[in-house]
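What follows is a short report on a single structure.
Only one protein chain is missing; all other protein chains are in place.
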Amino acid sequence: MKAAALAVGFALSTALGSLTIQTADAVERGGTLNFARYDGSKLVDPIYADRNPDIWMVGSLFSTLLEPSADGKDLVGSLAESYEVSADGKTVSLKLRNGANFSDGSPVTGEDVVFSLGRARNPDLGPWAGLLSAVSSVDASGADITISLSSPDPALLSMLATFNTAIVSKKAFDAAPGANDQEKSAALFAKGGPGLGSGPFYLSGFEQGTSMTFSANPHYWKEGEDGKPLPYLEGVHFQIIPDDATRVLKLTAGEVDVAEFIPFSRVAELDADPAIDMNLYPSTRIIYSPINTRDTRTDGSANPLADKRVRQAINYATNKEALIGLVLQGAGKPMSSPVMSSATRLATDMSPLYGYNLDKAKALVAEAGLKPGTEITLTTLAGSADDGTIFAALQQMWAPLGITLVAEQVDGATRGSKNRSGEFDIHTYGWVDDVNDPSQVTGWLGYYPTRKAVGTGWNNAEFNALYEASSSEMDPEKRADQYHQMQEIYAEAAPLLFMYETPFAVAVSGKVDGYLQTPLGNNVFERVFLER
Amino acid sequence: MAGVQYTLNRLVLMIPTFLLVMIIIFLLVRMLPGDPAVAIAGDKASDADIAAIRDKLGLNAPLWTQFWLFLTNTLQGDLGRSILMRAPVLDVIIARLPTTIFLAVYAISLSILIAGPLAFIAAINRGRWQDNVIRAVFQVGLSMPVFYIGLLLLTFLAAQLRLFPVGGFGETFLDRLYHLFLPSVTVALYTSAILMRNLRAAIIEVLDAEYVQFARAKGLPPRLILGRHVLKNALISTITLLGLSIGQLMSGTLVTETVFAVPGVGRLMLEAIFARDYPLIQGLTLTFAVLVSLVFLMTDLFQNWLDPRMRLS
Partner (left out) sequence: MTDLSLSSEIKPSRRPSRMQIALRKPGFMAGAAIIGASTVLALFPNVFAPHDPNFIDYLAVRQPPSWQHPFGTDLLGRDSLSRVIWAYSINMQMAVLATVFALTIGVIIGALVGYYRGIADMIFGRVVDAIITFPFLVLVIAVVAVLGPGLINMYIAITLVGWVYYARLMRAEVISQMTNDYASAGIVMGYSDLRIIFRHLLPNALTPIIVYWMTDMALAILLGSSLGYLGLGAQPPQAEWGVLIAEGRNFITTAWWLSLMPGIAIVLTGLGFSLIGDGLADLLRPRG
C-alpha cells in the first residue's frame, strides 16, 4: 500500500480504510462473483492480447514464471520456484515448481515453457515479441530452464512476470484444430474449458460482446488462508456494460457485485453508500497531452510550440490541481515524473512538476515573443465529457498568456492517425504501463526511434543515447541514474503538457472481499471471497 | 396469377436498388477517416507494421477492384473479418441479430396493444375529453427523444423502484420478456404514437364514409358495422404503417440498445463506428438495409394480397 504517496482527498483515504478492514474477515469459499466490465475481452491469449480488456484478464487464466511481490518492488517465483542471473547477465536459470499444474491437472513441464516463450518471442505472431528481443534461446532439461541472451537485458526478469510470457500448454495447442498459431489460438478460446492455462481460473463461457465466465481451476498451486488451494470462488461471471451510468445502476440495484471504471464524478456518492466499498486502486495510468515540437506545422506555417519556452509556459499556466478537481473530482494527483507514473519503478519524484505559476508563464511567453492572440488547436476526443472539461478549463487558464485555444474534436482512430502524421498542435492522450519496468513507457514517450517520442517529433540525442545505454545496463544503480537523467532532460524540454495520474476506480459490493486491480490494471480474482 | 407476376416485378425492382445500396455502403466505408490498418494494429504499432497490414487488407488496390471484391464476396456470403471481434463479420452479426429482432417484434406487439384500443376509444369518442386526453398524451410522447424515455424508465422503474432489471436480456423466453420489457416500451412509445394517430384517423374515415352512414341509417347495430368495415380497414392501415416505419423502429432500437446495454446489432453498430471496424460497419449497414427492404417487400405483398386495388403503378 503506497498510502503515503496517494493521500489525495477524502474518497481515497476512506477507500483505503475499507480495504484494510476487509482483509480482517475470515475467508469463505464458494459462489460466483458477478462483475460489470466497461468493455469485453476479444481473445485472451498471452501473445495476442493487445487491448487492455484482454491483457488485464490474461493473469486469471495463465500463470507466468515469476510475479511481482506484494509491494510491487521485487519479483518472486510463481510457476518457477527460484531464479538466478549469471554474473555477465547473459544467462537466466529457473527451476519449475513441483506441483504446478494446468487446469486439467496435467503438470507444467519444461517443454511447455520452451513452447510458450518461443511463441512469445516470435515476431511473426504477437505484437509483443520486441520486448524479448534480447533472448537468443530457451532450453529445458527436466524442471531446469535456461534462458540465454545475446546481450544483457535489465528488464528481462520483469518480462518473465508479464502477461506476454505466461505459460500455455503445448499439448493443448498441438491438439487444437487450425492451420497456424492464430487459428489454433482462436479455436482454443472459442472452445474454452480446462487444460490451456495454469492460472487460478479457466474460461468456461464466452458470448461475443455480452458476457464471459471463468470457473475455478481445481489444480491451482497457490494456497489460501485456510490451507486449501485457491481460488476461493467457484467462478466469475462478467457482463459487458459500456455505459458508465448503467454499470453503476446495476451495482446499486444489486444485480452485480463489482463495477469497474466508475466515473470519478460519482466516487463520493458511492463512497457514502454503506452497502458499497468504493476503491481507488493506485495505477500506472497517466493522462498527458503530446505537444507538436516540430519547427513547422504540416500545413507549412510556423509552429509557436517549437519554442521550448512556450511549451514550458503552458505547463506553468495549467493549474493541475484545479484540473483534477474538475475532471476527477479530486481523485487523482499531478504527474510527478515527466515520463512515467509515480507507481512505475525508477520514477523520480520531481513534484511540483511545473507547479502552477502564472507569472513565470507570462515571463516565458514574453521572452519567447509569442504574439498575443496566437491560435493553438487542442485536439480532443469527440463525445468525451472529460476532454470537453479539459478544453474548457485550459481555454480559461491559457487566455492570460495571449493564447486563443481552439478545440478540434475527432474520434479515437483519427486522433491516432494525427499523432502519427504530426497534424496536430496538442492532443489529449493517456497511457497505462503493460510491463512492470520503466523501459516501455520511457521508450514510448521519449525515445525518438520508437514512435517519434509519442508523435511530438522531439528528438534529443542525449536522451536517446541514455535510453540505449540503459537498456543493457545490468548495474541497478547505474540504470537508476540513467533514468534519473532522462527524466531531468525530458522535464526541461517539456514535449508534453504534463497533466495527472488517475487511480482505477472500482466499486464493490460490501459482501465482496479481497478483490484487487494492480497498478498495471490486471484484475486479480484469486483471493476474492463472498461473505454470506 | 396476378399476384405471382406482381411479386416477380417487385423482386426485379430490388436488384438495381441493392446495387446502389452496395455502392453507397462501399463508398461510405472507404471515405471514413482514420486508417483501418491503424485501427487493427493499435497505437503502439510501428509504421512498418501498418504498411504491411494495409497491403494484406488490399487497401492499396484500385477502388474499382476493391468494390468488385466486396460485391462478389458479399454475394458469396463472405463479409470479411471483424477487426474488433476477431471473428467473421457474418458470425458476429448472426450472434447478435436475434436479440435485436426479438426487441423489434416485442416492441411492435406492445405498440399494437397500446395503440389499438386507445385509437378505438379516441375515435368513437371523437372530440370529447377521452379523445383529447389520449391525443395529448401521445403528442407529448411523440416529442420525447427515445434516449430520454429510456433514461427515465431505466432510472425510475428499474434502478429506483426495482420493478425491472437494469440490463441484460435473460436466458429463457419468459425471462427475456421480463428483461426486455423496458427497452421494448421505450421503442414502442414512439411507434404507438404514430400508430394511434393513423388508426384513429382510419377508423374515423370509415365511420364517416357514406356506406357506413347509410348502414347506420338503415338501423344496423353499430357493433356489426365496426366489426365488418373498421377492422379490415384498420388492419390494412396498421400493417402498412408498421411496415413503413421499420426504419424508424431500427433507429429506435439502436439508441435503446445503447441506453439499456442490450447486446444487439444496434449497439454493435455504434461500437463498430467508434472502433473504426470497417468490415463490421459494412456488414451491419448491409444487414440493416436487407432487413428493412425485406419488411418493405413483405408489407407490399401483404397489402397487395389484402387489397389488390392498391398495386404499385
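For reference, chains read A and B in written order, and residue numbers begin at 1 within each chain.
Keep this in mind: a residue touches a chain if its C-beta (ideal position, glycine included) is under 8 Å from a C-beta of that chain, and two chains touch if they have at least 3 such contacts.
Since the model is a prediction, treat every value here as computed from it, not as a measurement.
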Sole touch to the unshown chain from A:Val27, A:Val248, A:Val365 or A:Met499: residue A:Val248
Residue among B:Thr186, B:Ser245 or B:Gln303 that touches the chain left out of view:
B:Ser245
Of the residues A:Ala275, A:Ala392, A:Val406 or A:Ala465, I need the one that contacts the missing chain.
A:Ala392
Would you write out the residues of subunit B that touch the absent chain, in ascending order?
13, 16-18, 20-21, 24, 28, 31-33, 139-140, 142-148, 151-152, 155, 159-160, 194, 197-198, 200-201, 204-205, 208, 241, 244-251, 254-255, 258, 269-270, 273, 281, 284-285, 288-289, 292-293, 296
Missing-chain contacts mapped onto subunit A:
244-245, 248, 263, 265-266, 269, 322, 325-326, 382-385, 387-389, 391-393, 396, 407, 409-411, 414
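Definition applied: only the chains that are shown with their structure count from here on.
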Within their complex, state which residues of subunit B touch subunit A.
33-35, 38-39, 41-47, 49, 84-87, 92, 95-96, 154-155, 158-159, 162, 165-168, 258-261, 263, 267-268, 271, 274-276
Which positions of subunit A touch subunit B when the two form their complex?
42-43, 50-51, 127, 186, 207-210, 239-243, 246, 249-250, 252-253, 255, 410-414, 416-417, 419-420, 444, 451
